[in-house]
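All protein chains but one are shown in place.
This part shows chain A:
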Amino acid sequence: MATLRTLITADPIDTAGEIAAIQAGRSDIGAVVSFTGLCRDEDGRLDALELEHYPGMAEKEIGRIAAQAAERWEVSALTVIHRHGRIRPGETIVVVVAASTHRHAAFEAAEFVMDFLKTHAPFWKKEHARDGTPTGWVAAKASDDDAKARWKD
C-alpha cells in the first residue's frame, strides 16, 4: 500500500524537504523521481501568475489522480503538492515526488500524475504583466490533452 500525500496550499513549496521526507525512515525505496513545475517570467514580461482553484474539488481531484497512479504502478510513496494564489517567476507551482523499489514505476507514475493534473485538476492561471498591460487567462493547450490521452488503457 503506497503512502500518499496530497496538498493544495497557498504557502511556498519546499521541494527538497518533500524529496527528503518521502524516503525518511524507510529502506525499501530504491528510486525517487521528482518533478517541479516553476513559474516562468516569459522573457521578463511576467510579474506574477494568479492561480485560481476550486476549493474542495482541487483536493478531491488531485487525491483521485494520485490514487489512480498508485493503483497502476508499484509505487511505495507518492507526494503531489499544488500551490494557489499569487506566484512570482522562479517560484514553484507544483511538485510531484514518486518513490518506488525500481525506477520505472516512479518515472511513469510522476509523469501520469502531471499529465492528468494538467487537464483534470481545477486550477486556472491568470497572467499579471510587469508593464501593467491588461492581464489574461492562460489558454489550455491541445498538447496537454494529447499527453493525457497516451495513458489510455
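Basically, contacts are C-beta pairs under 8 Å (C-beta built on N, C-alpha and C of every residue); 3 or more make two chains touch, one makes a residue touch a chain; residues count from 1.
Just so it is clear, contacts and distances are computed from a predicted model.
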item: Hidden subunit of the complex - UniProt protein name among "Molybdopterin synthase sulfur carrier subunit", "Cation acetate symporter", "ABC transporter ATP-binding protein" or "Alpha-ketoacid dehydrogenase subunit beta"; value: "Molybdopterin synthase sulfur carrier subunit"
item: Hidden partner chain, touching residue among A:32, A:48, A:105 or A:121; value: A:121
item: Selected residue (touches chain absent from view) among A:12, A:56 or A:85; value: A:56
item: Where the missing chain touches chain A, by residue; value: 37, 51-54, 56-57, 60-61, 82, 93-94, 114, 117-126, 137-140
